[in-house]
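Apart from one protein chain that is not included, each protein chain of the complex appears where it belongs.
In order of appearance the chains are A and B, and numbering begins at 1 in each one.
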Amino acid sequence: MIGVTVFTFGISQIIPADPAAILCGERCGLVDPTTGMTLLELQRERLGLNKPIIEQFAIYLQNLLEGDWGESTAYHRPTSEVVKDAAPITLEMSFFALFIGYPIGITLGILSAVWQDSVFDHISRFMAIAFVSLPIFWLAMMLQLLFSTGPDVGGICDPLFGTQGGCLPIYGRHDVALTFPDYTSITCSEISCYPWYYPSGGTGFHLVDSWFVTDDALSTLHPDYSTNRALFNDSLSHLFLPSFTLGIASAGSLLRYMRASLLEVLNEDYVRTARAKGVSERRVILVHACRNALVPILTILGFSIGGAIGGAVLTESIFSFNGMGRVAVQAITVLDFSVIMGVTLITAVIFLIANLIVDILYAVIDPRVRLE
Amino acid sequence: MIEELEDNPNDMPERDTPLIEVKELRKYFPVKSGMFSKVQSHVKAVDGVDFSIRKGEVFGIVGESGCGKTTLGRVLLGLIPITSGSVSYGGDDIREINDRELRRKMQIVFQDPGGSMNPRFSVRSIVGEPLIVNGLTDGAELTKKVGELLASVGLKDSHMTRFPHEFSGGQKQRIALARALSLDPEFILLDEPTSALDVSVQAQVLNLLIDIQKERDLTFVFIAHDLAVVRHISDRVAVMYLGKIVEMADAEDIYKNPIHAYTKALISAIPTPDPNDERSEELLEGDVPSPIDPPPGCSFGHRLNHPKWEESTRVDLTLKEISPGHWVQPCPCCTEGL
Partner (left out) sequence: MSWKEGEEDREESLRRINERLSQIRIDASRSWKVFRRSILAITGLAMVVSVTLISIFADDIAVEHPSRDLLDTRDTWVNDYEPKRVAPFSEECDWHKQTISLTTLRRWDANWTTALSHEKVNPDDRTFYRDTLEVIELVSLEDNLGYDIDLSLVSVDEDNSSLIWISDQLISNTSYTTIRLTYVFNNEEMHHSWLPDGYDVCIFGTNTEGQDLFSKVLYGSRVSLKIGFTVASLTVIIGTVVGSVSGYYGGRVDEVMMRVTDVFFAVPGLILAMAFVAALQAVESFTMPLWLAILVPTSFLAISARSLVADSILPSSEKKSLASSDSIYSYFKQPVIVLSVIMFLILAGPWEGLFEVTDSWLWRVLSSLIIIFLVVGLVIADRAILDKSSFDDYLGRARSALDWRNPYRYLTLRTLAIFLSVAILHRLSGDTDGEITLIQDFDRLWKVQVALVFTGWPGYARLIRGQVLYVKEMAFVEAARSVGAPPGRIMFRHILPNAWAPLLVAFTLDIGGTILSASGLSFIGLGAEPYAAEWGRLVSDGRTYFPQDWWLILFPGLAIAFTTLGFNLLGDGIRDVVDPKNRS
């Protein structure tokens, strides 16, 4: 963790742009009459840039601990707020992606291992490699094309299901109809950031928050969304495509790991013993083999959360989700270094927490680990 | 080389000069765990060992797997650092001797003949490697030298271009021996050289070893868990248990007159061809206890749950010479009457 802070700080030092210059912009040359310094110098002093690097780092660390992550030059808000608004969006997407990807990957992996060297096995192995080979951003757009648009440009929804203009929404986190009753009271400057009707201090996960919208708030909404369930469905349908895109990629690698892991376990003596006892093949695989084969898969869970967050950088901008990925991209294009540092830091924290949880889960599932 | 050794001031005849002397030798491996890799405890692989090896003798070390005999061998050769105590070679501490020089005097034959050879090297490179790295020969001369070495272990010149995986276990061990001989050492450590081999091949290799030892006047340390094999080749035998030597004597003496209960148990486990042999079989129960934090006192007595074990924790367990050349750990539970 300390390493990460050193690292993010290091990046901010490498970045050649002067944050003070960005803050004062064209007025840098103006001289402040009271102090006799130019605005540039004033800004530098305010940001502490004229101090030695070690001291700057110490201050940076201290501020981090106190919850002061600096001021975003692009959003003109505290970085901690920017990151706090963006993080749940990315997390919701990543979690849901794993929620989609894991069942697919594990099921296909099990089937592939059970029917080893069959046609199914070959096809699913090819699919697995293909899934990880697809550029996420491209896959996202192709899915948008397939699920959303009309037949004239190649969508499949309209001819298949008789819908008009596609069956799944491809932009944003909720229906446009929901944004309009009270546009100004959205608690974040961007439209899809945090709708006004959600309880203040909610989790930021729309799938969760939609159940806690009060009836009063619901009654002011578009008639289509007068129930909590309708709101939830709306969020779910918006979340599906981006998460599916991310999930597909993780399902690919998961399939390969699951297959390899299960094949290894199937060669173990206790599986042979179980078969010799006359346990049904289904039970051998599902109860005896899979339980043990799933243990190594857990380790990948931590990494795939990191992978999903990384992939979110690309999908978020395509699906207009203002998550950390999109925030980071925007911050980088305008060299908003406190946001870059904040996002890097928060992803590292999430990654570390995820791995910690995985370690704990590991101990729960594998009794051997507990012993040590 | 021999001239240097004669600096040794004592005037004992050369046969009796201790070539290697081991004093209070200890080798602990730290067991690390926890977040900051703190040393939690130690594996006491070799825990206070004293003995000396005369020049030209074959010294056998026996014991169950995990008793520390392989580690002892590695420490003897200076391949792993010593924790405490000393190993001296020809009067000099091996830590003081130049590493390269040490390698040329002391060589090793490993237990697993296949594993000890780089699978990407031809036999010529494997046997010639010591000569190359020590800058002794190269080119055609090397080929000639390797040919001679192979011939001395009963292999042919034509084997030189082959690769390790093309050989049988016995042949591999011969190659390993040729490699050990290539630097013309005075001392060779044989770390269970026959345990990976078939019984029929074992005898061949053992006989080859005996021949070479006599022919070249080498000093051997022969490590094994098989007492029959050790008896066949050794002049003297030391029995190790959990990092300590429990009994040490001339080979015939120790087989005929074992004193320590562990030695007795080991010897009774030697299979005999005679089905009517009615020796009392003392079966060993339980596993060798973990060398991490071994029990105090006589660890074998602890394993046997011997009633007198408590007593052993209070007495001095240093080896005691009970008859000329026969040293035993004076333990109240395992060597009764001492």
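Worth pointing out:
Following the convention adopted for this analysis, contacts are C-beta pairs under 8 Å (C-beta built on N, C-alpha and C of every residue); 3 or more make two chains touch, one makes a residue touch a chain.
This is a predicted model, so every value here is computed, not measured.
Although one chain is not drawn, the whole complex shows that of B:E24, B:E96, B:D198 or B:D211 it is B:E96 that touches it. Check A:V132, A:L221 or A:L254 against the missing chain and you find that the one touching it is A:V132.
For the chain left out of this panel, the touching residue among A:Y102, A:Y257, A:F321 or A:F351 is A:F351.
The chain omitted from view is touched by exactly one of B:E21, B:D50, B:E64 or B:E129, namely B:E129.
Within the complete assembly, residues 4, 37, 77, 79, 81, 92, 96-101, 103-104, 107-108, 110-112, 115-120, 122, 129-130, 133-136, 139-140, 143, 161, 163, 176, 179, 182-183 of subunit B touch the chain that is not shown.
Touching residues on subunit A toward the chain that is not drawn are 3-4, 6-7, 11, 14-17, 122, 125-126, 129-130, 132-139, 141-142, 144-145, 148-149, 153-155, 306-307, 309-311, 313-314, 317-318, 325, 328-329, 332-333, 335, 340, 343-344, 347-348, 351-352.
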